[in-house]
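One protein chain is absent from this view; the other protein chains keep their places.
Think of it as A and B in the order they're written, each chain with its own count starting at 1.
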Amino acid sequence: MSSTHHVTTESKPVRLLLIAVAAFILSLFLLLPLIAVFAEALRRGWELFLASLKEEEAWSAVKLTLMAAGLSVPLNTLFGLSAAWLVTKFRFRGRAFLLSLIDLPFAVSPVIAGMVWVLLFGAHGWFGPWLAEHDIRIIFALPGIVIATVFVTFPFVARELIPLMESQGADQEEAAVTLGAGGWRIFRSVTLPSIKWGLMYGVLLCNARAMGEFGAVSVVSGHIRGETNTLPLHIEVLYNEYQFSAAFACATILALLALVTLGIKSLVEHLSGHTSNSRH
Amino acid sequence: MSITIRSIHKTFGSYRALEDVSLDVPDGSLTALLGPSGSGKTTLLRIVAGLEFADDGPGKVLFHGEDVSGIPAGKRGVGFVFQHYALFKHMTVGENIAFGLTTLPRSKRPKKAEIGDRVRELLKLVKLEGLDKRRPHELSGGQRQRVALARALAIKPKVLLLDEPFGALDAQVRKDLRRWLRVFHDEIGLTTLFVTHDQEEALELADQVVVMRNARIEQVGTPQEIYDQPRSPFVYEFLGNVNKVALNENSNQYIRPHEIEVCFAAEHDPANGKLAKIHHLFSAGPVATLTVRLEDGQFLDVELSRKQLDDLALDVGDEISLKLGSAAP
Partner (left out) sequence: MKRVLPGFGLTMGFTVAYLGLIVLIPLVALFIKAAGIGWKEWLEILTSPRVLAAAKLTFGASFFAAALSSVSGLLVAWVLVRYEFPGRRFLDSMVDLPFALPTAVAGITLTAIYAPNGWIGEHLAKYGIQAAYNPLGVFIALTFIGFPFVVRTLQPVMEDLGKEVEEAAATLGAGRWTVFWRVILPMLVPALITGFTLAFARAIGEYGSVVFISGNLPMKTEILPLLIVSQLEQFKYGAAAVIAAGMLIVSFALLFLINLLQRRLDWQHR
């Protein structure tokens, strides 16, 4: 930047001041908590840290978390692709309404997202007696955890894809149609390659939320140690038992997951930004 | 293969895009759909391609006498070139051109080597030899346009449809490509229909020009007919380069600048001439343009050859007499 400033920017002192304030806000708000997770986890030393991670209950919580995410993320990815294709490639009556329905779960508290399933499938819920008769457990078991997670995380992939596919228009797909391509071929070799980065980020974000979901899962899980505790719930239990270091040790796993997600996001933006720049 | 369009209607919600449009595109012709934006020309082209569907009713599209209205775009055998080319950005030039062939069902799909040969042949045809490994973003606008053309031709289409083929190009590239396309068309002889809003492009390039306005066809004819015998004031004005002379309150005369005869004021004949004063004179190049002011205050453009201008030795402020010829509508 030159010493005489352009009319569309601020003078240098103002610029420096604003940068400093922004950096301060971000450090205090965001960086400090991130550092605190690791600092608290290691407060009592590495040995205790590693010991807490090796604990059997921690492992079963990790397994359950992976299972819940492993089931709900593919489902929501499928939904995201389907919904995005529907609302960006076609115009139809009720489209705007459908769009706002997709956003709806954002406005629903996670606690409510969990509780609706208790009302339906819980012991005192509508289907509770029938389920009990047939010895099917949904609430306080894996299926409940999965459906609650699906509810909370379902807009993520769709939300990432819809603006992207909308901005790309349907020209390339139409060109493929005139060349005789069928639906699957169009999707696989024309649409998918041009949305792959957005899709990847949507899936990652969905996954991060699925693994970290707390409120909804907390309502449906029943907090059975070693059985229906996901990792965030296990952290809560440890914390409430004043095993702070152990709680934070488990929290570092999730914090690392968040960091990896952010890192890949930056990378994806860098890569896709790079190709999109060279396009022009 | 000829294209026949019969009684096509198209509405988008309450907006009428096409009203009772019928048209014949002769086999092997190069036909231009010319009109301002919103006249319905692109919609008509997309209906011919099967990318849009006419409203229910008697309307139909026939290729060589065969009704194709119910045939989906992918099976109609149309080569469509999009305004912004719609190249597949993540594929190479070669992959783009081969797309229509590699997408055929296995039983009809040519062998890999044959596809390769066909791609090379097409690249040669559009003068892009050796660029098959490039990606669309590495090409210039004119090159992209020709890749789009090669891709459309790869499926051996029955007809070629182009939407504003030169719309996104620079003036010079436009001119070159226009000439190239004319020669190219004459070589392959494929029935071609293209959309443009540029009258010069339509007149210079096409065998047949279809002027469209407000969802209807205004006039169809050879460029000569359209230019010399415009059927309506709209066509007159849209083709440009025309003077509108108000004769009285509700009638106008249209006359092109080069059709006006100029003589000295001294030779003025009130029976078939009008007196005027030269207001501005532009004489760079072989043709000189005078802006003159009639006695009633109307301005007209007059074109004459440089030689004529020198012979008459005219200058700004001179009084002259104009012969406007017989009154056209």
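The definition used in the following text is that contacts are C-beta pairs under 8 Å (C-beta built on N, C-alpha and C of every residue); 3 or more make two chains touch, one makes a residue touch a chain.
Keep in mind the model is a prediction, meaning the values are calculated, not measured.
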item	value
Sole residue of A:Leu164, A:Leu179 or A:Ala208 that reaches the chain not shown, by the stated touch rule	A:Ala208
Sole residue of A:Ala83, A:Leu131, A:Ile145 or A:Ile195 that reaches the chain not shown, by the stated touch rule	A:Ala83
Candidates B:Ile5, B:Leu51, B:Ala86 or B:Leu190 - the one touching the absent chain	B:Leu51
Positions on subunit B contacted by the hidden chain, ascending	50-53, 72-73
Chain not shown, touching residues in subunit A	1, 7-11, 14-15, 18-19, 21-23, 25-26, 29-34, 36-37, 40, 78-79, 82-83, 85-86, 89-90, 92, 98, 101-102, 104-112, 115-120, 122, 124-126, 147, 150-151, 154, 170, 173-174, 177, 182-183, 186-187, 205, 208-209, 211-215, 218-219, 232-233, 235-236, 239, 244, 247-248, 251, 254-255, 257-259, 261-263, 265-266
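Simple rule for what comes next: only the chains that are shown with their structure count from here on.
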item	value
Euclidean distance of C-alpha centroids - subunit A vs subunit B, Å	52
Interface residues, subunit A side, partner subunit B - complex	171-172, 174-182, 185, 189-190, 193-194, 275, 278-280
Interfacial residue positions of subunit B with respect to subunit A in the complex	49-51, 72-76, 78-80, 82, 84, 86-91, 99-100, 103-104, 136-137, 151-152, 154-155
